[in-house]
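First comes the structure, then the notes that go with it.
Missing here: one protein chain of the complex. Every other protein chain is in place.
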Amino acid sequence: MLAYIIRRLFYAIPILIGVNLLTFTLFFVVNSPEDMAVSQLGQKYVTPAAIQAWKQKNGYDLPLFFNAAAAGSGVVTDTIFFSKSLRLFAFDFGRSESGRDITSDVSTRMWPSLAVALPTFLIGIWVNICVALLVVMFHATRLDRWTVLVFVALMSISYLFYIIGGQFLVAKTWKLVPISGFHIEGQVWKFLILPVLVGVVAGIGSGARWYRTLFLEEANQDYVRTARAKGASELRVLFRHILPNALIPILTGVVVIIPSLFMGGLLIESFLGIPGLGSYMLDAINAQDFAIVRSMVFIGSILYIVGLILTDISYTWADPRLRLD
Amino acid sequence: MKPLLLWSDMLIYLLVLALCLFFLRLRSDPQIRDHWRQVFSTRLGMVTFTVILVYVGIALLDSLHFRKALDPVAGSPRGEIFYDNTVTSVLDVMLGGMGERFERTYSAPFALKSFEKQDMKDDNGAAFRDFPLLEHAGRHLAQPEDRGSDILTKSARALLWGLLAAAVVVGLQWYLLRSSSLPWYASWMTQAVVICLGVWLVSISRYYHVLGTDLGGADVAFQSIKGVRTGVLLGTLATLIMLPIAVTLGVMAGYFKGWVDDVVQYLYTTLSSIPGILLIAASVLLFQVYIDLHPDFFAVGLQKADARFIALCFILGVTSWSSLCRLIRAETLKISQLGYVQAAHAFGVSHTRILLRHILPNLVHIILITLVLDFSGLVLAEAVLSYIGVGIDPTMGSWGNMINGARSELSREPVVWWTLSGAFFFMFVLVLAANLFSDLVRDAFDPRTGIRRSAT
Partner (left out) sequence: MKEQSAVVMHVQDLRVEVVETGAVILKGVSFELQAGQIFALVGESGSGKSVTSLAAMRLLPNALAITGGSVQVAGQDLFELSEANMQTVRGQRVAMIFQNAMSALNPVQTAGEQVAETLRLHTTLGGEALRQRVLQLFAEVGIPDPAQRYTFYPHQLSGGQQQRVMIAMALACEPDILIADEPTTALDVTIQEQVLALIRGLTRSRQLAVLLITHDMGVVKNTADEVAVMYRGEIIERAQVAEFFRNPREAYSRRLIAALPDLTHFHSGCDGEALLQLEDVKVHFPLRKGVLQRVVGYTRAVDGVSLSIGRGETYALVGESGSGKSTLGRAILNLDRVSAGRITFQGASLHGLRRRAMLPYRKKIQVVFQDPYSSMNPRMTVGAIISEGMDSLGMGLSAAQRAQRTEELLQRVQLGSEFSARHSHELSGGQLQRIAIARALAVEPELIICDEPTSALDVSIRAEVLELLQELQREFGVSYLFITHDLSIVPSLAHRVGVMQAGRLVEEGSAEQILTRPQHPYTQALLKSVPRVDSV
């Protein structure tokens, strides 16, 4: 078990290296620093001198991999690859194109993001499981068929409409919460209600429908028949036998949710004016700030891999067949 | 008139051709034919498929582009014709110039006056501020009060024509398909509704803006219809780009195992560990820089937008193959252990032949399910990407751009709801139809559900 986790951690290293190389290739080989300088400085009237100055200011004037001009270890360290890419491993993200310190930006902005994402994630799973259980209780009835149709309809609505609709109804028409914004002092929860609500509601369609199929799949297993033959009631069968077993695939599926959390964060933060990592990223995209985008790609993959490992651990915890091997 | 073939036009026709061939080939297999029969024996299957076909049809019509010849101007050399710089499609013509009737800014559906006040001068030259009359709506009315009855009579007449057209279309099909046991009537009903709506929309939009106009004064109904091509094309093209990569790598990994498997697994874990949205955003940004630096490659503005669009499809395709690849790999691993592949080994059948005859045909159901399932996801993704600013070029009509342009308008008083509703409606119908259809396809083709059905 411990060996398994350690092995998983070791597996993460080559993957992070891969991510690093991939982003490096995308940002520095496919597009040269010159291209970036031109697009940053405006296309029409750039002088080579201006480009050079910009590159120097941002540290892009070094060779990509090998600096023959430098002395000693500088041959390797005074390169773009080392200073821009390898430094990410030490969580040193450097400065943004506009000169701000990315590391400190990230460390202040991660808290609002976390405050939105974590409750959305946990409440979302809980709500989906509850809804799915409710539907499974009415399996093979008309109610079941219609709910599934409603789920599909909910899935077919763009996330953007959930945000727009939520903001319009809850904040504007009913005036229950502030329309947008975020203040650390005082009543943070007021600003969290809307994003969490939107995130949870938007996920019900696909989430509950998926969990329903998982539950039904388990309901077809032999051990369920055994439980019924023991004289267990339908409710007991559902909660004591089907649910614990279905939790295993639900847990593995959690990994799939992580990327959508990321995207959800991106949209909802910018819509509702929450100063988190999502809106940070979006602003960077709009300002074409490659340094920030690059750092966020790296942070995103670390989060994903951490999520993956956590899922694996919880998976072994939920499934004795893995735990006791 | 000069036809203009955009890259994406070419691709969409190639794509439709390829899909038709693919399905024709599949017909030769009785088991797959049975599966399709199961899909189409339900009314839901018929209705949703018809809806999807209507969207595809609109997209195809919107992909026949040409540039209009300009009227010869005095002084130009004889015999030389100049072409308009705006590109028109067959669909634009069929919609009867709906897209050419611009207003100044917002106007509500069926409104006669603009949404915003404007400084005007009355006949005496005195300045005042009021809602100006629209240029292309209700100009034929004698009295503004006649609007209600006018709409009604015009609608009734349009509906009558619509029903007539529907009767012809459905009657023809009825004659051809009367001996079929499938529930065609469900499809016919849908067709009738679509035809009536279409006729009504085209005829009434000559007098009014059915869904109002947007900030730039463009007709919202027209914009929404123009979004169809983008949505459909993106949904199919990205999947089709992703398919060969995913299938080739997945099959190789599952069949050859060993180091091939290790490499492929490493590739897709690495790729999938980067949040897709970031990877897409980064790639699109970089491509945008490329376009900006090489403006001379593209003669017409639409070509630039088109290049960006195709790049987006490629990027979506290249970044999203990992989940299908994983599925294909797992299934190939399973199939490789089955008796018929083992038997093929025992007969000394070559690897290529085993892959082509034994493994690939048995992966068809996964490919098909993915094809249909991913479609709706991609249509939804388009909207989000356009919102983030890394999607479709703003000059190209798309639902994402419509939403993006109108997102803050709900906070106006009175509320400007129609732009969002237009995009919402057209997108929702397509995605809902695709989702419901993909459910049916999965139920019919997924062996697991098949087993469940026969076991109970």
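All chains are identified by letter, namely A and B, in their written order; residue positions are counted from 1 within each chain.
Keep in mind that, in the parts below, a contact is a pair of C-beta atoms (placed from the backbone, for glycine too) under 8 Å apart; a residue touches a chain by one contact, two chains touch by 3 or more.
This one's a predicted model, so the numbers in the text were calculated from it and none came from an experiment.
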Out of A:S32, A:T173, A:Q221 or A:N286, only one touches the absent chain, namely A:Q221
Touch assignment to the omitted chain, from B:T86, B:T153, B:S180 or B:Q342, lands on B:Q342
Per the definition of touch given earlier, which of B:T248, B:S323 or B:N362 contacts the omitted chain?
-> B:N362
Absent chain, residues of chain B that touch it | 29-31, 338-340, 342-350, 353, 357-358, 361-362, 364, 455-456
If you put the missing chain back, which residues of chain A would it touch?
-> 3, 6-7, 10, 140, 221-223, 225-233, 236, 240-241, 244-245, 248, 318-321, 324
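As a convention for this text, only the chains that are shown with their structure count from here on.
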Roughly how many whole angstrom separate the Cα centroids of chain A and chain B?
-> 27
Within their complex, chain A touches chain B through residues 14-15, 18-19, 22-23, 26-27, 30-31, 35-36, 38-39, 43, 149, 152-153, 155-161, 164, 167-168, 172, 179, 220, 259, 262-263, 266-267, 271, 281-282, 285-286, 288, 290, 293-294, 296-297, 300-301, 303-305, 308
Over in the complex, which chain B residues touch chain A? Could you list them?
-> 266, 269-279, 281-283, 285-286, 288-290, 292-293, 376, 380, 383-384, 387-390, 403, 407, 410-411, 420, 424, 427-428, 431-432, 435-436, 439, 452, 455-456
